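Here you go, one structure.
Of the protein chains in this complex, all but one are displayed in their positions.
Which chain is which? They are A and B, in the order written, and residues in each are numbered from 1.
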Amino acid sequence: MSSFARKLFSHARLAKWAVSGPPFVFLLLFFVLPGAIMVIASFRYPGEFGGLAPLTAADPGTLQGFTLETYRFFFSDFIYTEIFIKSFLVALATTLLCLIMAYPLALLIARSPKKSRDFMVLLVILPFASSFLIRVYAWMILLGPQAALSQIVNGLLGALGIAPVQLLFSPFAVLISMVYVHLPFMVLPLYTNLEKHDPSLLDAAQDCGANAWRRFWQVTFPLSLPGVFSGSTLVFIPVLGMFAIPDILGGTGDMLVGNLIKEQFLGTRDWPFGSTLSIMLTIAVLLFVWIAAKLGSTRGRYV
Amino acid sequence: MTVSGAGHRGFWLWATSLGVYAFLYVPLLIVVVYSFNDSRLNAEWVGFTWHWYDVLLHDEDMLAAVGNSLFIATVSSLIATVLGTMAGIAMHRYGVKALTFMALTPVAMPEILLGVSLLLFFIQVINLTLGLVSIIIAHITFSIGFVAVIVRARLAGIDESIFEAARDLGASPWETFRHVTFPLILPGVVAGGLMAFTLSIDDFVITFFTAGVGVSTLPLRVYSMIKIAVTPEVNAVSTLLMLLTLTMIVLASKFSPDVLRGKT
Partner (left out) sequence: MSNISLRALLLLLLAGNAFADDVLHLYNWNNYISAETVARFEAQCACRVVQDYYSDNEEMLAKLAAGATGYDIIVPTGNAMESLIRQQALRPLDKSKLPNLKNINPAYLDTAFDPGNRFSVPYAYTLTLLGYNVEKMHELGLPTDTWAVIFEPEYLVKVKGRVTVLDSQRELMAAALKYLGYSANDTGEAHWKQARDLIIRAKPYWAAFNASSYIKELTVGNIWLVHGYSNDIFQANLDAQKAGRKFSIASSIPKQGAVLSLDSMVLHKTGPRPDLALRFIDYMLEGSNSAELTNLIGSGNPNLDALRHIKPEIAQNPAIFPDAQHLAHLEMLRDLNRHQRRVLSRMWTEIKLR
């Protein structure tokens, strides 16, 4: 009997390794290792023509080995901290706007008859099925000076005696398409959360004399906080690293961390500094996740 | 009087929601409509034409990019499905913490980070010429997590006792997998594979950094057209691409409703 158990045990161990081994090795090789390489690269010198300077060079006069130079450079000028703060603010604004737009929709879906919910969710996901670039490009057409939207806005401004504004290539264009692209990420977790709420709680609140406004802020909203936090994470993090939207729709001042990182690798040919910026971005993301988790857990206890 | 029927509040909920739906759909509708615009500049509506679809069908660079995209998506989604299914099982059955972390982090981080770290790795460490192979590897890396999550969700919905029963009947782990587990998770596996395919077809950021020069994919091509010379051809290719991904998503949701629940 005990030998049978041992056999079973070793079989199970074998199975465990057979199943987890291949994906483990693959991800170790192509996710963990590249991450480690990036950390190392941030302590190297840039190569004369791009890439990294060699670790050891025959000529002692050339730059070689490891250095803290890129980190010193990062902190030597406030401009880099500033661009992180700016990206943070853009991500925050996007997240809040997404939340404001997604909440009513998620609430409506969650309170709709069961039959129609799946279809309503599908309607949220479908635009998401079109390529990211196409969704950004759509705003290029919509915000163009000849487009109806610009004509209407500027017509109104003109009637009020205000000089016409340019919608395309502006911070506004960047923000609106950031919201557009990430909105479904906010709707889905919110809906998943709201759907689980027990309607009898609201009825009870109503019986206690709470009006609709109070019922929402004292019952529904606190209960939905986990959904709010997971949706916010799904919106905030990708926005923090975005480069394509400012690239396509941005004006003279729209540069985010993502653009700066892209420029180091594909423009300035300064890989060590690009790596440093990437590591700083990683730290910023982890910081955000940590704060969100903290907030989520304390709020959760309070509720 | 029930809460959901609460008079004017219900009306406002409906009105804002309809507004949000419009916000989601109007831009895409414009893209489709403008693909029939008879104007190279595509700044204002001029007239109806099929011309841009014709241009598209004769654009060799574009067709080559479409071919590359389909090839990359097929190969990477097949491999990612196998590896992601394994990872999903390992996460559910054995609770391998490190694997959960490694599979889900690439999904959770800003894409640019995976892109540049892979670029560094390919060039600096393994000296791989960027091209089809590097793109495929990159796509597998970020797809594994998606497949794993869908498969894990499927497994979580299965009653554990069925596996115990198989074991009690003397089935080996392989036999249990082959005859019990696999048929049960198959819808999840297929849905995961379709998701991986869609993600690969659509990916821009990570491909942008790992593509090198010789190989272009559809999103890369669209990007350079948007940046350099926007003609309604971009709208035409967008419209066709929308139809394709739409089909994939609907298929995926047929196989596994988990897809509709978002990422996790």
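In this text, contacts are C-beta pairs under 8 Å (C-beta built on N, C-alpha and C of every residue); 3 or more make two chains touch, one makes a residue touch a chain.
Quick caveat: nothing in here was measured; it's all calculated off a predicted structure.
Colleague: Among B:122, B:142, B:177 or B:204, which residue is in touch with the absent chain?
Modeller: Per the contact definition at the top, the residue touching the missing chain is B:122.
Colleague: Among the options B:33, B:55, B:78 or B:108, which residue touches the chain absent from this view?
Modeller: B:78
Colleague: Among A:21, A:158, A:199 or A:253, exactly one should touch the missing chain; which is it?
Modeller: If we include the chain that is not displayed, A:253 is the one touching it.
Colleague: Decide which residue listed in A:22, A:47 or A:222 touches the omitted chain of the complex.
Modeller: The single option touching the absent chain is A:47.
Colleague: In the full complex, which bits of chain A touch the chain not displayed? Write them out.
Modeller: Counting over the whole complex, chain A touches the hidden chain at residues 45-51, 73, 77, 79-80, 82-83, 86, 144-146, 166, 169, 250-255, 260, 263-270, 273.
Colleague: On chain B, where is the contact patch with the chain that was removed from view?
Modeller: Contact residues on chain B toward the absent chain are 39-41, 43, 71, 74-75, 78, 119, 122-123, 127-133, 212-216, 224, 227-230.
Note that only the chains that are shown with their structure count from here on.
Colleague: Using the average of all C-alpha atoms in each chain as its centre, how far is it in Å between chain A and chain B?
Modeller: 16
Colleague: Hey, which residues of chain A end up touching chain B in the complex?
Modeller: Touch residues, chain A against chain B: 8, 11-12, 14-16, 19-20, 22-24, 26-28, 30-35, 37-38, 41, 51-52, 101-102, 104-105, 107-109, 111, 118, 121-142, 144, 146, 180, 183-185, 188-189, 192, 199, 202-203, 206, 212, 215, 230, 233-234, 237-238, 240-244, 247-248, 258, 261-262, 265-266, 271, 274-275, 278, 281-282, 285, 289.
Colleague: Can you name the residues of chain B that touch chain A in the complex?
Modeller: Listed in rising order, the residues are 2-4, 6, 9, 12-14, 16-17, 20-21, 23-28, 30-31, 34, 42-44, 82-84, 86-87, 89-90, 93-94, 96, 98-99, 102-103, 105-106, 108-114, 116-121, 123-125, 137-138, 140-141, 144, 148, 167, 172-174, 177, 198, 201-202, 204-205, 209, 218-219, 222-223, 226-227, 230, 234, 238, 241-242, 245-246, 248-249, 253, 257, 260-264.
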